[in-house]
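A short write-up of the structure that comes next.
Subset of chains shown; positions unchanged.
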Amino acid sequence: MRESGVQQGLCLVNAMHITASVFINDDESGLHHDYDRWLEQLAPHAPTSRYEHNRTGEDNADAHLKRQVMGREVIVAVTDGQLDLGTWEQVFYGEFDGRRRKRVLIKIIGE
Amino acid sequence: MRESGVQQGLCLVNAMHITASVFINDDESGLHHDYDRWLEQLAPHAPTSRYEHNRTGEDNADAHLKRQVMGREVIVAVTDGQLDLGTWEQVFYGEFDGRRRKRVLIKIIGE
């Protein structure tokens, strides 16, 4: 934010990997475990043969599904040069495949 | 929109609470009931002990999950000074905990 010099605008933060998510929620470790367990129920990893995508030699089809639930990106308003977040809002990166280097794209526009 | 004077741009609308959602869909009360029932199946409120987050003294872990399905924010294009929505698109605020004052952030950028 400081480097950009933007005072009023929008800040995009997105995962660059398709098995990962950038999302906003609470910074509470119990909740993060709940997300993991819940996503595993909604889109189980095993048996990996249940997914057609895994016939390509991958075993991470479930991660592509989990990421759709959690979302690829967030947009945060920039007000007076600061991220305009609610009291408990924190930006997180979630990786559902687990074998990737973590990279995010941050783009700030405004004036 | 009128106050902003923006003719061409983007309008961000986001929930400021992490158990709430801003989403776009149909203004039809039956559908809204369907969302409630469906989200309760995907992420049941009870038994509250199933969620680690609830050991912090909260009982709203399910609301944090439901909100991820529905999304935190929407971005609507601004064209000729108007929200550029599809025929049936309406912006809604969904609260899944039920005990919060409703606050949304609206940020419009453009020219």
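Chains: A and B, in written order; residue numbering restarts at 1 for each.
The definition used in the following text is that a residue touches a chain if its C-beta (ideal position, glycine included) is under 8 Å from a C-beta of that chain, and two chains touch if they have at least 3 such contacts.
In this text the structure is predicted, and so the values were computed from the model without any measurement.
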| item | value |
| --- | --- |
| Total identical subunits in the assembly as filed, 2 in place | 3 |
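Throughout what follows, only the chains that are shown with their structure count from here on.
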| item | value |
| --- | --- |
| Interface residues, chain A side, partner chain B - complex | 8-10, 23-26, 28-31, 33-35, 38, 42, 69-71, 74-77, 79, 84, 86-89, 109-110 |
| Complex interface listing, chain B residues touching chain A | 10, 12, 14-18, 42-43, 51-56, 61, 64-65, 67-69, 71-73, 75, 103, 105, 107, 109 |
